[in-house]
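Pasting a structure below so you can have a look.
The complex appears here without one of its protein chains, the remainder shown in place.
Letters A, B and C mark the chains in the order given here, with residues in each chain numbered from 1 onward.
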Amino acid sequence: MNTILVTRNDLLLLLGFTIAVLAMPIWLQPFGAAYPDLMQRFAIYGIFAIGFNILFGLTGYLSFGHAAFFGVGSYAAVWSFKLLTMDAIPALVFAVLISGLFALLIGYVSLKRSGIYFSILTLAFAQMSYNLAYSVLTPITNGETGLQLTLADPRHLDQALGISSRSPALLGQPLLGYAGFYFCAGLLIVAFFIAQRITGSPFGMMLRAIKSNQTRMHYTGFNTRPYTLAAFVISGMYAGLAGALLAITDPLAGAERMQWAASGEVVLMTILGGVGTLVGPVIGAWIIKYFENIFSAFNEGILHRTFDFLPDGLEDAVVLVTSKFVGEGWHLTLGLVFVLIVVFLPGGIMEGVRRLVHWARRPAEPGRASPRPQPAE
Amino acid sequence: MNHSKKGMSRRTLIKTGLAGILATGVSPLILTRGAWAQEFCNNPTGDTVTIGLNLPLSGAYAEEGADEQKAYELAVQHLNGEGDGGLLNVFAPSALKGNGVLGKKMAFVTSDSQTKADVARAGATRMIERDGAIMITGGSSSAEAVAVQGLCQEMGVIFMAGLTHSNDTTGKDKKRYGFRHFFNAYQSGISLGPVLGDEYGADRRAYHLTADYTWGWTQEESIKNATEALGWETVQAVRTPLGAADFSQYLTPVLNSGADVLILNHYGNDMVNSLTQAVQFGMRDRQVNGKQFEIVVPLFSELMAKGAGENIKGIFGTSNWHWNLQDPGTIAFTKSFGAAYGSPPSQAAHTAYVQTLLYADAVERAGTFYPPEVIKALEGFEFDGMGNGRTLYRADDHQCIKSVLVVRGNENPTSQYDVLEVVREVPREEVAYDPTIFGGELGPAEPAPMC
Amino acid sequence: MPDNVVLHVSDVHKNFAGLHALSDIDLQVAEGQTHAIIGPNGAGKSTLLNVIVGRLAPSRGAVVFDGTVLTGRKPYEINQIGIARVFQTPEIFPDLTVLHNVMIPALSRRDGAFRLNMMRTLDSETAIRQEAEDVLADVGLYERRLAHAGALSRGDKRRMELAMCLIQKPRLLLLDEPTAGMSRHDTNTTIELLKKIKSRGMTKVIIEHDMHVVFSLADRISVLAGGRIIAEGMPDEVRGDPRVREAYLGGAH
Partner (left out) sequence: MFEVILLQFINGLDKGGAYALIALGLTLVFGTLGVVNFAHGALFMLGAFCAVTFQKLITLETVTVDPSQLSPWGTPVEVREPLVQAWLGDFGAVLVNYSVPFSLLLAIPVMLVIGIAMERGLIKYFYKRPHAEQILVTFGLAIVLQEIIKASFGANPIPQPVPTDLRGAADIGVMLGLNPGIITYPIWRLVYFLFSGVVIGAVFAFLRFTTFGMVVRAGMADRETVGLLGINIDRRFTIMFGLAAVVAGMAGVMYTPLLPPNYHLGMDFLVLSFVVVVVGGMGSLPGAVAAGFLLGILQSFASMTQVKALVPGIDQIIIYLVAVIILLVRPRGLLGRRGVMEA
């Protein structure tokens, strides 16, 4: 058998995922989410969550500081725009490299511990990065306002080549609107493919084995530190890639994206969708971004229109109750959903789907044994 | 809340039809004024025009955001000819007719900015791309304002800033598409300086605690310059982390520093906490260098003053506007806002309301929504009746030049809203400054080919 | 003393906070032999095993395997030298399938302690898979190769763990009570299995309570009591040793 061959199931999954991502402008229409900026975010945070899952989902190491790599990726990309060129490729390469290096450094230290101590170490590093980025490192990060492009930026490479683009571009094609979305979507698919390969590779199996029983790994002759470190760096690079893409679609890098709340967000995404699965984290990312952008904009006016069909008194009551959960109350809904998921569906939405499929199949195929659940895709 | 009416009456149908015919008849006229008629971002084609409100609806500034939203809703009502008309009746010169903007009803969409520059930009992008917002407005921090105005410049959409006080918004980071009605740190310095000189004398030693980010630094610098010009000495300027919660470790060194004035360059919760704690340290009961120790908070907001409770009493600061002023504009706005919501408006609400009216008026005067024309109409526009006296939208940096209030925490409030008293209305001439001192470039007015 | 000794444990002491868990241990295991260590509960058998595999550092003394000093090395290095271990309570990967459980040690033998082979697919590892299936067939778990390891019975888990060690073709296999808690039937199957491997010439150190197991398998026996070796010899010699009887009668069971 050839080593680059993909199994049929993997190929089908990849195909399905590709179609779902590329067709976003169509199927998101009824949800009111089919506009480029939000779809770009869907793709970007999808990448972030996929990368986070490579660490958390496979090795079980819960990092509370991944936002730091996301932020570093953004800063690196914007600096590439400022100093070199408005082209996206150098920005991406630069961002992935820098965030990878940063992850190597932090991972090397943090992975000396495991469990909650590892979480606290990553949290501490991320908070230090955020605090410094906001204040002392302002010459590099432009602090509170965030790093932005200015007319005075040197852009040495562009100048040498005589290009005078004002917005991020890919080989001369400006990455705005749908072009930007398809660029991000393409990278999401590539990121998904790589994650799929990693998960299905011997390396991926080692990571899962580390999560399952680290002691046995040691007595089986494996040095687990390089494995976990590799996973940490890869997922840091994913975060950097996502951060860079956010800077490409919108050339600004702010310190807030490094705050621990932002790290918590990617944890929520992964858990919500289904930790350890390939598709789950992406779905989680989409749901949270949908909440943040669409759900949060529901105001009472919209609710009144939605419940217009109800009799007046009832309408007001329904609107009063629902308004606590939508609009500015979206955090409450998110928190509740999250608690319910962790309590009842620790495997996230993917587990819910699996249970549903299982439940739906059983009466249809009474004689056959149900398919054995696979550990991770 | 408005309930949208289902269906459309025959009469309105006929009217709309007529308007359509009229529009076709008139269109060649518009074309002669420029070939750009349809070629700009979100040119409203229907009978409504949508503006995007970028407000902190969650997070620490949620109340400020809620107050701004009330003001925007009120402004939109007034522009569309509903309610009591508010400032439309006193604002002069005004091209507003109370029938919407250029005959189109004004509508709005909102986005929760969470007081984060990133999120604010994402929200603005959404409102421009998806909801077709012709103009973006709102915000409660300078970081948001600078970030969103940069975006709006790229997209070719006008941004009418809400609450932003940093010098950078109309200084280093000014943009052709960004406009600020609110005052800035530099103006706080020049207006506060003389009052401090009168009250506390020329021989003072000041100690600054400054929020460690861009706004804090610009304010510290502005106040330092203003007080040093009075002859004050700056003993020390210490940077404090954002959101430090407990400031005691920064307050203890003040006690034996020989300083007799403490200047808190904090805003929001930082200001509430640092002021509360400073007062608890007994600073206001101290005698240093034979003088009464004083605390100054250069930028005030009513909501934060409420948060600081009793501790705000007698503290000097500056404000963009206050509902207690006695000019016709303020009286009209306070009445109108109070009637709608049962409480007086905050300065954030005021600036939000005024910005909406100013934009609508500029569109009316320009006769088009085409941004470069609207920008031209706003640049150098001089008006009165909005509560700040005669005001100029300066063309060089898009900063409104108008009077600034020096305020003090009210010693004897008559109600829970009566937390501040106006000490001095510093006239416009005194707070005008040379726009070139902060550098920056406005950039081009031609909209980007994108969007 | 046989001259083809591969494992030397010389002068090993282990103290836990002043408590002497092991004193003055000297042990030689010859190549290809099955060496059993027996002794009552608390005699220090597991401690000795832990010292050999690097889980515990001895307070004094050294362990040498085929000219390589093991003392101070990490468990994974010791495994890479060719020493595998079966635990008293099975240490397996409960979340993975039985097949994967067995493939992982095979990959360790082939790829070493670390290899970043993330662009290959597991399915392309046909040779490793074939090998794993063969070993599983040997231990009688082929039918259950796609089951979750965590769902296996205790006996099956032990057999799988044994398979995980066997696939590495270790030069020295350490077994910590491989039949503890097993039914008589399972114990006999396991004895048969271990006899089968014995014929392959692998060196084994086995800790066992069950005398039946010990005398069926061991070529040589050391008796541990109170952290010291009190007797050593061929099974028949040990069986007759009065000190052993005393230790056992005074001790357990």
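By definition in this document, a residue touches a chain if its C-beta (ideal position, glycine included) is under 8 Å from a C-beta of that chain, and two chains touch if they have at least 3 such contacts.
All values reported here derive from a predicted model rather than from experimental measurement.
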Using the touch definition from the header, name the shown chains in contact with the chain that isn't displayed. A, B
Contacting the left-out chain: of B:216, B:307, B:329 or B:387, that is B:307
From the list A:47, A:62, A:266 or A:350, which touches the chain that is not on show? A:62
With the missing chain put back, one of B:272, B:296 or B:442 would touch it. Which one? B:272
The listed residue (A:267, A:283, A:303 or A:350) that touches the chain absent from the view is A:267
Please identify, in ascending order, the residues of subunit A that touch the omitted chain? 60, 62, 109, 112-117, 119-121, 123-125, 127-128, 131-132, 135-137, 260-261, 264, 267, 271, 324, 329, 331-332, 334-336, 338-339, 342-343, 346
Residue ranges of subunit B at the interface with the undisplayed chain: 58-63, 212, 236, 238-239, 241, 243, 245-246, 248-250, 252-253, 255-256, 269, 272-273, 276-277, 280-282, 285-287, 303, 306-311, 323-324, 331, 334-335, 337-339, 342-345, 415, 417
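The definition used in the following text is that only the chains that are shown with their structure count from here on.
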Starting at subunit B, figure out the least number of steps needed to reach subunit C through touching chains. 2
Taking the mean of all protein C-alpha atoms as the centre, the chain whose own C-alpha mean lies closest is A
Centroid from C-alpha atoms only, then distance subunit A to subunit B, rounded to Å. What do you get? 35
Distance between subunit A and subunit C based on Cα centroids, please, to the nearest Å. 44
Any chance you could list the residues of subunit C touching two or more other chains? none
Which parts of subunit A, given as residue numbers and ranges, touch two or more other chains? none
Taking the touch rule as given, give the residues of subunit B at its contact with subunit A in the complex, in rising order. 1-4, 6, 57-58, 62, 109-112, 116-119, 121-123, 125-126, 129-130, 141-143, 146-147, 150-151, 154, 168, 173, 212-215, 239, 241-242, 441, 443, 448, 450-451
Quick check: in the complex, which residue numbers of subunit C touch subunit A? 53, 74-76, 79-80, 84-85, 87, 91-97, 100, 103-105, 107-109, 111-126, 146-148, 164, 168
Which bits of subunit A are touching subunit B when the two form their complex? 32, 35-38, 41, 131, 134-136, 138, 142-146, 148-149, 151, 166-167, 174, 176-177, 246, 250, 252, 254, 256-257, 292-293, 296-297, 299-301, 304-305, 308, 327-328, 330-331
